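Here the complex is missing one protein chain, while the rest keep their positions.
And now, subunit A:
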Amino acid sequence: MKVITSILATTALTVAAGSAFAAGHGMADSLTIVSWGGAYQNSQLKAYVEPYMAANPGVTVNWDESSAEAVAKLRAMNEAGNITWDLVDVEAADGIRLCDEGLAMEIDHDEQLAAGNDGSSASDDFGDSIVSDCFIPQIVFSTTFGYRSDMVGDNAPTDICAIFDTDAYPGKRALNKRPIGNVEWALLCDGVAKDDIYDVLATEEGQDRALAKLGTIKDQVIWWNAGADTPQLLADGEVVIGSTYNGRLFSAIAEQNQPIGMLWDAQMLDFDGWIVPEGLPEDRLARVMDFLKFATDTQRLADQAAYISYGPARASSASLVGKHAELGIEMAPHMPTDPANAKNVFVTQYEFWADYRDDLDAKFQAWLVQ
């Protein structure tokens, strides 16, 4: 093991030395950003990276589309002592895990990020979206349902419990192949009040109750792993209704003109944002913080919404959200934060999932394979 560690360490030193020499004012001149690829990464490129590069000529940005495996890879890098990433885009839940594992750096949001353009401090401006000390929020997204508008006839669903109503909406459903989200919806549609859901889920009976409710449609469900699955299944007519991230549905509807309708009810509100890996050398850290301050200010977050239908995490950005950069349609009505869409949102309780994730996942997976 020693041999490997020292080989890796040597590589790390060489890489670090290479970037250190080129530094201008104690800042590395390259930046490795990890994101999700696709339209989302493109929105980051257009809204954050290209303006930053224009303002800082000589800086190069490398992309790595590894956000889905970010937690595991960061842990491996940390153990090898060779952090090759500078900035990583992760979901809120992963941001919390990385912080818990000591793999992400704690951030002083007010100190290190720009204040809102209305003068509010960064932590006030971001508000509840700062779910962890390491997490720098970018967007608000939601996991919600899309349905085939041609298959539901005049009876378009408006209630989340439509997924359990196989009489009114016959056909297959697409659900995420993990408990988070599904068990909450199951309890909600089984008559549990919204505020009590996590209390009920913390009990064994509550968990069984949620799985029993899901069991009523189990043989009608196609379980998805990737966010792109559901739009595909909807487009193929394989499912009549299915959950996915709202931005995916937006692009299927607005950009590809698929016969898909959006169901805004009890959607799971969630955040996506940056984390900075723990243990970066000083020059690279200086570059990252400089970029972060720029890329998370009020205007930049609002700009991103011109490319993808995810809401900016800053309250002060909301009023600046404009039209889609290519389609020219108003973006505000497609945001999960739009008042018309956010009439009945469900806010995921991360603290609960940090504790119960392993337990509920084992139960859920055992239930799935039986």
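The rule we apply is simple: a residue touches a chain if its C-beta (ideal position, glycine included) is under 8 Å from a C-beta of that chain, and two chains touch if they have at least 3 such contacts; residues count from 1.
Methods note: contacts and distances are computed from a predicted model.
The unshown chain of the complex is recorded in UniProt as "Spermidine/putrescine transport system permease protein PotB", chosen from "Nitrate reductase gamma subunit", "Spermidine/putrescine transport system permease protein PotB", "L-lactate dehydrogenase complex protein LldF" or "Ion-translocating oxidoreductase complex subunit D".
Checked against the full complex, the candidates A:A193, A:I329, A:V347 or A:A362 give a single residue touching the omitted chain, namely A:A362. The residue touching the chain not shown here, chosen from A:E50, A:E65, A:E101 or A:D196, is A:E101. As for the chain not pictured, it touches subunit A at residues 1, 3-4, 68-69, 71-72, 75, 97, 99-102, 172, 177, 208, 222-223, 225, 236-238, 351, 354-359, 361-363, 365-370.
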